[in-house]
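Here the complex is missing a single protein chain, while all its other protein chains stay put.
Chain lettering (A, B and C) follows the sequence in which the chains are written, and residue indices restart at 1 in each chain.
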Amino acid sequence: MNFDLTEDQQVIADLAQQILAGSMDVDRLKAAERGSGWDPEVWSALAEANLVSLCLPETVGGSGMGAIELALVAEALGRNLAPVPLVPTVVTAMAVAEFAESGTHDELLAGVADGSVVLTSALASAGANDPLLPGVRATPTANGWRLEGSKPAVPYAAEAAAIAVPAQLPNGSSLVALVRTGTDGVGLAPEKTTNHQPAAGLTLDTEVSTADVLGTAGDEAAEVTRWLYEHTVAAMCSIQVGVAEGALAMTSSHVTDRQQFGRPLSAFQAVTQRAADAWITTEAMRVTSRNAAWRLGAGLDARRDVAVAAWWATDGGQKVVTACQHLHGGIGADIDYPVHRYFLWGVQNGTVLGAASAHLARLGGLLARS
Amino acid sequence: MNFDLTEDQQVIADLAQQILAGSMDVDRLKAAERGSGWDPEVWSALAEANLVSLCLPETVGGSGMGAIELALVAEALGRNLAPVPLVPTVVTAMAVAEFAESGTHDELLAGVADGSVVLTSALASAGANDPLLPGVRATPTANGWRLEGSKPAVPYAAEAAAIAVPAQLPNGSSLVALVRTGTDGVGLAPEKTTNHQPAAGLTLDTEVSTADVLGTAGDEAAEVTRWLYEHTVAAMCSIQVGVAEGALAMTSSHVTDRQQFGRPLSAFQAVTQRAADAWITTEAMRVTSRNAAWRLGAGLDARRDVAVAAWWATDGGQKVVTACQHLHGGIGADIDYPVHRYFLWGVQNGTVLGAASAHLARLGGLLARS
Amino acid sequence: MHIGDTPQEAAFRAEARAWLEAHASLRDPAAPAQEMDLATHVGHCRTWQATLAEHGWAGITWPAEFGGRGGSAIQSAIFGEEQARFDVATGAFAVGIGMVGPTLIAHGTPDQQERFLGPMLRGDHIWCQLFSEPGAGSDLASLGTRAERTDGGWIVNGQKVWTSLGQFADWGILLARTDPTVPKHAGITYFCLDIASSGIEIRPLTQITGVAHFNEVFLTDVFIPDENVIGSIGDGWSVARTTLLSERSFIGSGTGQWGVDDLIETARRLKRSDDPVVRQGLAAAVCRARTLDYLGLRLRTAMSQGRMPGPEMYVMKLAYAKHWAATADTAMAILGMSASLGDFSPTAASHHIEGDDRWPSMFLTQYAIRLGGGTDEVQRNIIGEQALGLPREPAADRGVPWKELALR
Partner (left out) sequence: MHIGDTPQEAAFRAEARAWLEAHASLRDPAAPAQEMDLATHVGHCRTWQATLAEHGWAGITWPAEFGGRGGSAIQSAIFGEEQARFDVATGAFAVGIGMVGPTLIAHGTPDQQERFLGPMLRGDHIWCQLFSEPGAGSDLASLGTRAERTDGGWIVNGQKVWTSLGQFADWGILLARTDPTVPKHAGITYFCLDIASSGIEIRPLTQITGVAHFNEVFLTDVFIPDENVIGSIGDGWSVARTTLLSERSFIGSGTGQWGVDDLIETARRLKRSDDPVVRQGLAAAVCRARTLDYLGLRLRTAMSQGRMPGPEMYVMKLAYAKHWAATADTAMAILGMSASLGDFSPTAASHHIEGDDRWPSMFLTQYAIRLGGGTDEVQRNIIGEQALGLPREPAADRGVPWKELALR
């Protein structure tokens, strides 16, 4: 047993931090917020450093790494608030590499590896529904499947070349299809999100070929959906760790610099104790999300581990960014001061991951079955 | 609208505080804990000051007051940790006065008024069951009813002359019977309680006369049970307010007197802020319990109000006494130092009132119906 | 003790309701709250305030000699409860009627009362508060805006911040340092500032939700005549205490609904109200809301009896902030991932969840309630001192002349 990163992992974490800290600044973030919501230049920089291809097979130009290495890049992403489609692209690409018939999607994956192709998955569903339950219907056609239905809030859908979509078959089983954007019957309606990153509602009335089905249609496809869900959630938990860490670092500086009543805020225990609690929560988020990623990377059953990490990322993550916002006092309310972005990211991630009570309910269900 | 006590109410509150603060001290409490668990002398002192008869009709020697005046005496009782059967005796006696056929129980009530008779009600049920659901069966006999079954944790049962017991009839409706202790088929097994006050498990295989049924057997009897439950809960919430207040007063002294790191503990914000939170909770407990008592006294529907007060008394009350225990540091762990009694009382009251989640569930049920 | 209306209160309520029915339309409780841009909102406030004044319903607790109704705090609350059911706007007069009025009544000269109170009551003057500064938040008394003597008045230089609705205000109450050589509380003076004076620049601050409710205000060589000093020179801190206490007792003097009906309605509409876990959240919101009711009633009882409320005033503010944070949290859990979508600015054309963008918006602004009118931490410290009798924390700056503090 060893909770330390390996030397290689440490190199990846350091590299990601170096590139993102070097690329991102407040002006870039403001420009992205005013514009498309994301930052293609930073995305290119990550791709050039082989951090997008990191977890893809070597056959398509990747480095063959897994979920834990993705987690380290995701932590750096959150720490630096980089508005880039890392998680949807890499997780979807990893699923294509894992589940599509060998060799059929090498061109697409090579595009991901070199940073020219964005991918995403349509996993969210409105309300408190089971995230593993598809909201799209699939019926067989001569050469593949007809897909009909809609999915809300697909991240980076308009920027993506293809979207992995779970869909339900008439017999109740399911499939996961790779839907090409820009083809007939694939509708996208832009959605505003809390942290300003792009998303779109997806409506489908289109056909996909059998080659674009990940894995096999039928009961096994639920495993593909679960795979996408668990990898996405684990990676988003890692982003949330970075967000919490970044918020806390900015807060520590603020309370050390800001004087009231003749001393720095940090000399007041009401401030210190709350900041310390936020740090403790951040550490709990870190160890649980790294554990979930490690188990996924090792190919072990990670259902409980993902739920535990997601509970911390949602409940704990929102507590940390709220505390940091509070400890900034009035200045945090001014959007010219950067701390509010951590708050928006923290709230967005917490919300997209699902309510804390939903993760507990899922975990409770797993306990009951054990 | 006026949240102030009337002059008469203030006189009652002051008198109760004066008598109880004057009577109780640590040696008396220790003696009660080593002995029977309660303090008959203090009980006599309360009776002599007409504080036991306060809420009984004038026809039996009482002052005809109601639930709000009882609440004020109960607050003083909690503040001074007086181990006397005020709530079970007075609430049961008030129910007898309200629901028994007029004049049939005057002797018993006169005994209550002069302090010679203790009464109680068997309301608790084990687990998370509905407190309004009787655990005893009643079947009709020639002159009354046969009662069979058992009830746990009846406060002061062995000390009481009679116990009000809700019981279920074969047709599913119910009755509330006044069972005389010491008669055949009324079994009592002493139970240890957290705050050392006496209680007993009650087993019944006995007969009661029709005259000893409060109200009428049948569906209306559920109203008598509810009346007993709501008045008991509201009065216990008031005890809990006093417990929280007393714990906090002792804690304020402690943190002002105790020096660490060259200053009093109260000069550390981590201490002050937690004590202030406990005070806020105590005030929330006070306004909600006084509101519940006032509505009961005014004869208004108080189901929601009692649930709100009970939630605060359970959840908030336990938080206050836990904070006070914590702020005492190591010294709180030594039972020679008195603060632990507030902790034990707070936990006991919180537990007997039922889990906080149970009050929320009850309130949620009322909301759903509205 | 009496928790419902007395017969006199019921009569007052009936009178208020009848008048409101005659002069305003009912809000449609099923419709989402009517959102509008701030300028429109402020216009509606002016019109309604004028209507109130015309019919003797403005300044309910102000003495009649100052144009008020001479009523009690409880009457004011009753009117507020009734008014909440109608489609009228009042927020822009909160500072004037709620804070400046009581301050001028307590500390103003007859001339000042004459000049300022009438226009305020009639809706002619909107007032803003120029107290906080970038460097003086919780530690308000450390403020550095300077007012220097000149012929017939004062020249003011400095920067203020968090000025609610400053961009629409006619007048402001201003704290400025008139003597830097004495300890910080002693050298402050309280002014009324005509916002039309030259040298005032007002920059709206955009908040997370896209609203610009607050402003930064830059003051450069602004002249204030002597007749606009409230109280004595150097006594501004004690005048400001009247204003701040009015603010604190005002915060949370809400309508008795506290968002709970809306929360339950949201849960029902999204078919979550039968979920036992959601229901715990709804019931807890009810517990908190009822507590706010009784805490508020206790405060208003004290004020109606002519007593200055004690530390229970601070409980109200803390309980209020906690309630809104927890309620927004419960609502976000009910909304699920939908809560991450949508445009939260009140002027947004499209709303993702019909009528429910207010919950994410509430969630994103909850912390403002914990800061405005004194942070949670400051309020708890006051409770420690005033309610629990705990000695004050040692202050690093007690008795030190302000100009020496400013050099640290």
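The rule we apply is simple: a residue touches a chain if its C-beta (ideal position, glycine included) is under 8 Å from a C-beta of that chain, and two chains touch if they have at least 3 such contacts.
Bear in mind the structure is a predicted one, so any value in this text is a computation, not a measurement.
K.L.:
Can you list the shown chains that the hidden chain touches?
P.N.:
Spelled out, the missing chain touches these shown chains: A, B, C.
K.L.:
Which one, A:T181, A:N195, A:T288 or A:N349, makes contact with the chain that was left out?
P.N.:
A:T288
K.L.:
Among A:S125, A:S266 or A:Q348, which residue is in touch with the absent chain?
P.N.:
A:S266
K.L.:
Determine which one of B:R79, B:H231 or B:H340 touches the chain that has been left out.
P.N.:
Final answer for the missing-chain contact: B:H340.
K.L.:
What is the set of chain A residues that contact the non-displayed chain in the whole complex?
P.N.:
Within chain A, the residues touching the omitted chain are 1-6, 9, 68, 248, 252, 255-256, 263-264, 266-267, 269, 272-273, 275-277, 279-280, 283-284, 287-288, 290-291, 294-295, 298, 304-305, 307-308, 311-312, 357, 359-361, 363-365, 367-368.
K.L.:
Take the complete complex as the reference. Which residues in chain B touch the chain that isn't displayed?
P.N.:
124-128, 152-153, 191-194, 199, 259-263, 268, 270-271, 322, 325-326, 329-336, 340, 343-344, 347-348, 351-352, 354-358, 361
K.L.:
Residue-wise, where is chain C in contact with the chain that is not depicted?
P.N.:
Chain C touches the chain not shown through residues 275-277, 280, 394, 396.
Operating definition for what follows: only the chains that are shown with their structure count from here on.
K.L.:
Could you put a whole-Å number on the gap between the CA centroids of chain B and chain C?
P.N.:
41
K.L.:
I'd like the Å distance between the centres of chain A and chain B, where a centre is the mean of that chain's Cα atoms.
P.N.:
Chain A and chain B have C-alpha centres separated by 53 Å.
K.L.:
Residues of chain A that touch two or more other chains: which are they?
P.N.:
Within chain A, residues 268, 270 contact more than one other chain.
K.L.:
Could you say which residues in chain C touch two or more other chains, in rising order?
P.N.:
Residues 377, 380-381 of chain C each touch two or more of the other chains.
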